[in-house]
Structure formats: structure tokens, C-alpha cells
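Here it is: the structure, laid out below.
The complex appears here minus one protein chain, its other protein chains still in place.
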Amino acid sequence: MMRKLLLVLVFLLRCIVAIIAQPVSEDLPQVTGCIALVNAKVVSAPGKPIQVSTIVMRDGLITDMGSHLKIPADAYRITADSLYAYPAFIDALSSIGVKNPEAEANKNTAGPPVNRGERPVIDEEGNASLEDAGITPFRSVRPVVDVKEKSISDWRAQGFAVAHIVPKGRMLPGKGSVIVLAGKVTDQLFWKEDVSMYAQWVGAGEGYPGTVIGVIAKWRELYHNSAQDLAQLASYSNAPMVPRPHYNQAHEALIPVVKGAMPVYFRAPKIKDISRALALQKDLGMKMVISDAEEAWYFKDQFRSGSIPLILSLALPEDKSEKKGDDKSDEKKPKSEKSDTTSIADSSKLAVVKVEIKDPEKEDFEKRRAQSLKEHYQQAGVLAKDGIPFSFGTLSGKPADFTKNIKLMIDNGLSADQALTALTTQPAKLLGIEKNAGTIEIGKMANILVSNKPLFEKDAAIRYMVVEGNLYAYEIKEKKPAHRNETHPTSSASANSVLTGTWSYTIEIPDAKKEGTLEFVEKDGILSGTITSADITSGNKDLESIVLDGNSVAFTFDFEIGGQLVVLEFDLKLNDESFDGNVSIADMGSFNITGQRISKPN
Amino acid sequence: MKKNILIFILIAFIQNYSLLNAQQVEKSTYGVFALTNATVETVTKGKLENATVIIRNGKIDAVGPNVPVPAGAQVIDCKGLTVYPGMVDSGTRLGLQEVESISVTQDFDEIGELTPDMQVLTAVNPNSVLIPVARVSGVTSVISYPTGGLFPGTAALINLYGYTPEQMYAGFKAVIINFPSSGSRGRYDKRTEEDIKKDGDKAIKKLNDTWDRVKAYAAIDSSTYGKADYNPQLAALVPVFRGKTTAMIEVNKETDILAALKWIRTNKIKAILTGVAEGWRVADSIALSGVPVITGPVISLPSRESDRYDQGYKNAGIMQKVGVKVAIRTGDAENVRNLPFNAGFAAAYGMSKEEALKAVTITPAEIFGVADHMGSIEVGKDANIFVSTGDPFEPATQIKHLFINGWNVPLESRQTLLYDEFLNRKPGVTKDNPPGKS
Partner (left out) sequence: MRKFIFLSMLFSFSHLFSQVPMGDMVIRNGTVLTMTKGTLTETDILIQKGKITAIGKTLKAPLGIKVIDATDEYIMPGIIDAHSHIGIDAVNEATNPITPEVKVGDAIDPFDLSIYRALAGGVTTSHAMHGSANAIGGQCQTIKHRYGLVDPAAFIFKDAPRTIKFALGENPIRVHGEGRGVQPRTRMGVERVIRDAFAKGQVYRDKWKAYELTKAKNPNAAPPLYNERYQTMADILDGKIIIQCHSYRADEILMLLNVLRDFGVKKITFQHANEGFKVAPELAAFGAMASVFSDWWAYKFEVYYSTAYNATILTRNGVVTSINSDSGEMIRHLYYEAAKTQRYGGLSDDEALSLITINPARQLGIDAKVGSIEIGKDADIAIFSGHPLSVYAVPQMTIVDGLVRFDKANDPNDMRIYIDPEEATPAYYGREEVDECMRGTDQMFFNHH
């Protein structure tokens, strides 16, 4: 399916010229295996004071650091007088570098089956095969990782050097590994293989187990059988006259979990996901890490002891009160309609009555929604304040939102130190790599984040990333002065003028480049847009959900291929006469897009 | 306790007795009836005690405390009983549906968006098993209405006795309009908010486009003296356009109700709002518009999660209290018998009992313009009457007699026949008849 989609996409977005914006780092030759970061302001670990220091790195390790060092002659020197150095981030749970499983990912969302032939194959008990059921704990993430995945460079650019990655799938997709976000070939990425079991509340749809209750029942049975197998394996090797234990790939794979040797990283974003995972843990007793949590503050008591580690999601709910809330069709009535009401009644009293009755109701909703939103933003701060340890994981986050979301959490009670802890030492401890990573110390892996300002401060940006001694440099683009309307970005003509007009674009997809034009127009403060390409000869051309915020613009475009709707999500940064950004397509990945202005509106 | 045992013995006796007759379904009778010693709830003229009601030629011939019993009249002693006008359910699928899950027994939803020419009366099945079940609760007339599409068809008021649709027809028809909704169809409506809005806008446009054509067609119809081209759909709407036929406009969501009121005003048509689940939110606007309302079922969930739990129960009362003319419907087919209980719930949650009774008797008659011959116990009106042991809204009350157009209809349905047959099933479980294989 993916191949087919890609082919169509290649066809759809044909290319003329390639303009690729890349971090400077990718082109930078690795001059030498030795780097010296000279006179940087170093925060060696969360909570440590800033010390001006020079750090020498060789063969992927920090070999020396101090204030008056002799810099090796073969070192590539980085003058860092004005720069800050931090331990690079560790991602406690993610899918960085993981390709999307082709058929698997689509099955779940493909809707009703076309005919009976497409139903999952079932055994004599009426159960789907392990593969169809999404029970593949025997799988490693290794075969589905590709060093070329854009997510690797995207997250590296946000400060990440190490990640714990897990495969995609359903209830038990497989085993996770720890990777380093640097390398030319996929093998080079891998640090520790098969360190964890990944689990989700995802049923097999039409096959058993289809729902959450089926998934839980299946867990019980699998676990019980693995425990039995474990006991029997011991008997088998120790005693005579014991039949060979029955073999089941899934039971076999779960034995380390039953032994307590392998933790289960359970994806549990919402409150009910968490309570169910905790109940399962209580029932079966496995080592569990509650992962990708968005609503963990409800369970402070359970996490306080630290016996069940916690990974918080880097995704935060969107504040829809201004942008989307206003065009919600439901509560909000067009003003004209209200006056119509009045004229039906021919009474001005009516309007007064209505205002009194209706608006408090909406205000109450807004208050409660705002309170809920606030609680989500406060999650990390509240937990940190209570001394509950947690790490951050990027699984549901987007690279583009990372800084924004961390800042939101900091604005809502999380300290910068606590944030750094959750991004460095805490995940290092969780993953058992604290001897090698998480701080800047001699002998540790050379994973360093170099920024122009103290981390998480306004306008702080990464200048360099050192990942196991590999240097990546980043250009800092000055932000355009803000001449935008903060509250109603789409209603200001001047703000919209940064976007309106015609632009050329180029999308870089594997082995090809696609190009065409985008045209944006504004009418009555409302933006609309169309896409043109030599390949789009029929169907929809309209861009939807255009949101312009300063010099960032996001929009979507959808088209149909073979009865399936494909949605392209554009995320662009405008830079006067050019833009860059990415285009993501569900289940396929994210691709670079660049473009240039062709014309301004008349 | 003693009393209960007595009643039990009595019931058992009566049942055994009627078992003998269970093979034969009793026939309705016609003639002159005198309901004597009765309490009469006239609805329009107060409550009469110790009164007599004379039924003759299908009409109410006399009502009052000192009415003489005509010679030859069949006398029904109503001591301790109350006589009520038959109840009217202002919205049902009765006669149009037999078994809900079997589409071939459903005749209320024709294909097409624009089918106002579909006549409910054509499809009403006078012999539906569901009709006697509704009747034995004191419901004597119902609106049966079609659904589906923008203009699903033409509803009819029918009496619940008769062997042909013509015998049942009670003198009122209305064209149904499903006013376009900007809301979700239900909890399991998978459409996105945007799609719902798009669909709603599309439907509004279609409604207005259709109406433009109706206007044009009506104009041609006038200028050609009725010789406009054959177009049954538009032709069916012309009387609505001219204000001669009433439109029943199904609308539920707050904003849609306001839009519908505006549409009615703009197009100057004669209309009734039906459904009106969120009427309580805009009750004043409805009252000021003067458009009558048929609402129900009263026993229903609120339309929003944030609403108070009893908003469905209260809706009818809130509207009625600010001056809206409110009639109650069940919207049901097999359980139209719950109409009195729906009225009872309205009364429990804000409406007065008197108003609740009107909402299932005289009010619908007025709304449908048939109050001259239905909706109350008055001389000259159709003899649609039931006699009960008391307040018909109370579940414990028993309905004792029922008349439709002067026909004394036996209070029998398949449900009562099954009761008669199975209360003391013969043979039951005995030594010779073990409960199952052993």
C-alpha cells in the first residue's frame, strides 16, 4: 500500500528544481575524531551551576574537561565563549527512526472489509493468528529501523542524542531498543537491543482481541502461560521424564517479562488508559513503565513510591478556545441570526433574556475546559513538585512543538532544572545507561547540546549537537519582528500578507522531488488557498485548515487514491521570500518541503 | 393484604372465565350507549360528577348530571369510574410499522429527498397488531407520519378503529418537512463537526431552492388555471405554499428551531413545529411566534451531556408555561400506549395535570383544526371516549371501556389474549409433563 501511495505521490508532485534546506551539520565534514568545545558555559548535569569549561571529546567519549586544558593538536576547535553546553537529551520512549509497518498500520483504519475474503484468518477456536491479532512480542524493533528516517535528524535538531525506540503495531508490537541518534548506517544507531517490551491498548479490530476487554483477557492468558512455560522449562532441564514444553512464540517471548527481567512500557496517555494499565500490573505483577502519559497527576499516590516509573508525553492538548472555539458551529450563532430572533419576536426584551440565559452556560463550559487544559499543562510541574520522578518521551510529540511545549510546562510550574532532569538523568536511570549517558562527565558518551542561550529561555536555540562525538551544526535564523495580531491572527490583513500570493514548492521524497505552486488569497480576513501541480488534473485543489501564526503556517490538503483518503499536513516556516518545513502523511512519514515566493497578491 | 388476595382471586376467576372465550375475538358494537353515574372529565367544560353521557350515531348526544337514559340504550354503569375524551398521540408510526428491525414491514421512509406526495393514509395498515395495543390505554387517535428526506410525505390523523384507511381518517393531513439540522444525529453519528455543518448548509440550500420552485410552480398553476405540467412533488407542496395545508416541521436543536421559525415567517406558511427537543432553550421565541408545538417523547434523555438529567421531562412544561401551545407525542409505533405516561411525566416535571391532559386531547385537536369534532366531551363531538378507574396517567389505573366514533371497542389486543392464554397455562409442568428432557 505504501509503495503504491509513494508512486502516486511521486507522480503527483513532479519536480523541476531541488532546493533543500538542511542543518549545516549534515554537510560538515568530520575533520577529525577529536572535538574541543572551548570555553563554553557548561551545565554538566541538571541542577549544577554553570562553569566555564573546555570539553575535549575523542572517539565518541568525553575525554577531558576543565578550565585550562591543553587542547589536543588534532582537535577540531569550536570557540564557545558565548555558548552554553548541556548534556544532550535522552528520549525515554519514541519511535524515532522507525518505519511504518506497511499493511499493519493501514488495516486498523481501513474501515469495513470489502468482502469476507479479507477477514482475518481464524483458527479452529475462532481466534486470529498472533500476527493478525497484533501479538508480536517476539519482534525486535531493529528490522523496522532506517537510518534515513527524517525523524532522526528532526529530533536530533531538538537536542536529542539517545532514544529508546519501540516498534509500531497493536496490543504487543514487540521489543524496544536504545539507539544513538548518529550514524551512517542503521546498525551504527543501535546501542542496546531488546531492552523492553512495548504494549498498547490497541485491539485487532475485526480479529480477536478486538476491544480493550479482549486485550486484557489476552494479556492474562499470555502471562499465565509464559509463567507456566518458565516453570516447566526449569523442570525440563532439571528432571527426567518431563515432556518438552509446548512451544508458542508469544509465550516464549514474554518469559523475560514474567521473570521481571524486561520491563513493559505501556502506552497509557489518558486517565483510563493509566488506571487499566496499573490494574493489569497489580493483577499480573510485571515490571511496568507507564508511558506517554498525559493525565498522570490523577495517580500521584501510585507513582510516589517510584516502583512504577513514569514517562510523560511531550504532546500537549491544543488550546482551541480562540482559534477553533470561535468557528464551532454548535453553540456559536452568527450575529445576524440573533437579530432575526429578535425580529420574530419584535421585542428587544427577548434579546436581553437570551443573553442572560445562554451566555453563562457557555462561560461555564469555557471555564471548565480552560481548567482542564491548565491541568494538562501543569502535569509535569505538579508531579515534580510532589517529588515524583518522571522522564519525557517523544512518542506522541512533534519535533516542531517540542520547545513550545516544554516552555508551556515551564510556564505552568515546571522548573528548567526539572525539565532537564526529565530529559537527561532520569531517562538514563530508567534505561540503565546512567553510567554512560545523561551528564557531561569524563568517560561518558560525548552527547552534548550547545545552545546560544540558557536552555528553555526565550529565543534559545541549538547551535551544535554532539552525538557520540559526531558534530552537527545548526544555523540560527533570526526571527522576524512580530507585526502580527496576537489574538486574531487570521483577521489581520497585514499579518496575512506574509503568506498571501503565489509560491513555488519542492517536496523531497525518497528518490524524487515533486514541485508545484501554492496560492494563498485573503478575503475578509479569511485565508484560503489552492495547490497546483502538473499532476493534479482533477478533484480537490483546496487547502484546508489554514492556520497562520506569525511566520508559521500550517494547512492540510487531501486527495483520494484508490478509494482511500490521503491527507498531507503541511507545516511551514515563512522567511520573507522563501519557506521551509515539512509535509507529513499519516502512516508514511514526514518529508522536507522548501519553496520560494513567485508573486505577491495584486 | 387481604384486599390484594381478594383481587387476585377475582382476577384468577375472571381469567379462567374468559379463557373459554379466548378462541373468539370479540366484535365491536354500535348503537345507543348510556354511560351513567360517571365522573366526566370534559376537559373543556370542567369535571362533572354523577353524570351521564349518551352516545348515539357515533356522536356524543348528551352530557350532564340530569340526562335521561333513552329507551333501548345500552346502559353502562360507570359508578366509581371516570369518562375521558379519547387521547390523541400527535406523532407516531402506527400502522406504518410492524416490526422495527424488518425493513419490509416499514412503510414510513420512501426513497428520495423530495416526496411530499407520499400519502401515509395509503400505507396505514388498519389490521396492524400494534393498533389494539395502543388503543387499550385510551389512545383513540394518532398522527401517523412519514420520515426520511427533506419532504418525506404527508401525515394523517387517524382514529384507531376501522377496517379501511378511509374509515380511520379523522380529517387532518399535514406535509412533513424535516428542517435541516446543524447538529449531530446522535451519539454514534460519526460525521465531523465540519461535515455536519456542511450537510446542514447544503440541506438549507436545497430547502430554499425547492421552495423557489414551488413558488414558480404555484404561479404557473394559477396563471394556467391548474394546468401546470405534471409534477406531483411540487403540486403536493403548493397547498402548503398557499397556506391551505399545514406543514409539520420536524426540528430539535436550539439554533435550528430559531432558523425554522424564521423560515416559517419568511414564507408565511401555516406550520406546526414537531420534536422541538431543545424548545426550552428558546421557549420565549416560540411563544412569541405563535407557532404551535408537538413535542415528545417526554420520557427522553436531554439532548446534551451538560444538560440537567430531567431536561427532557421538563421541556414540554417549560414551553407551555410561557404560552406555547404544546401537544405531546410518543414518536413511537409499538408503544403508543405510553402516551398517557408521557403526559404524566410532563405533569410530574412542571406542567399542571390539567394542561398535560389537554396536551393529549383538546390541544392537538385545536392545533389540527379538528376541535369542532374531537378533543373533549361535548355534545355533538365524535364519540371518542374511554372510561377508566381513575387518572389515566397513573400506571395502576385500568381502562374499562373505549369508544371510537361511537363504536364500543373491546379492550382486547394480542397482548391481553396472550395473558389470558398463558397466565395459567394448561398443561403446565406436572408429573406427566416434566419441565424438559430428563
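In order of appearance the chains are A and B, and numbering begins at 1 in each one.
Criterion: a residue touches a chain if its C-beta (ideal position, glycine included) is under 8 Å from a C-beta of that chain, and two chains touch if they have at least 3 such contacts.
As the structure is a computational prediction, the values presented were derived from the model and not from experiment.
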Touching the absent chain in the whole complex: find that residue among A:R276, A:K398, A:K444 or A:R463.
A:R276
Looking at the whole complex, which of B:E334, B:E366, B:D382 or B:E412 touches the chain that is not displayed?
B:E334
Selected residue (touches chain absent from view) among B:N37, B:Q119, B:N208 or B:T416
B:T416
Using the touch definition from the top, which of A:D81, A:D301, A:D459 or A:D524 touches the missing chain?
A:D301
Footprint left on subunit B by the chain that the document does not show
4, 7, 11, 98-102, 129-130, 137, 181, 183-189, 193, 252-254, 277-278, 299-301, 303-310, 333-335, 337-338, 341, 344-345, 347-349, 353, 393-398, 414-416, 418-419, 422-425, 428-429, 435-438
Missing-chain contacts on subunit A, rising order, are 112, 116, 119, 122, 125-128, 204-214, 216-217, 220-221, 224-225, 228, 232, 235, 238-239, 241-243, 245-246, 271-272, 275-276, 279, 298-299, 301-302, 317-318, 320-321, 324-325, 328, 330-331, 361-362, 364-366, 368-369, 371-373, 375-376
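Following the convention adopted for this analysis, only the chains that are shown with their structure count from here on.
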Distance in whole angstrom between the CA centres of subunit A and subunit B is 57
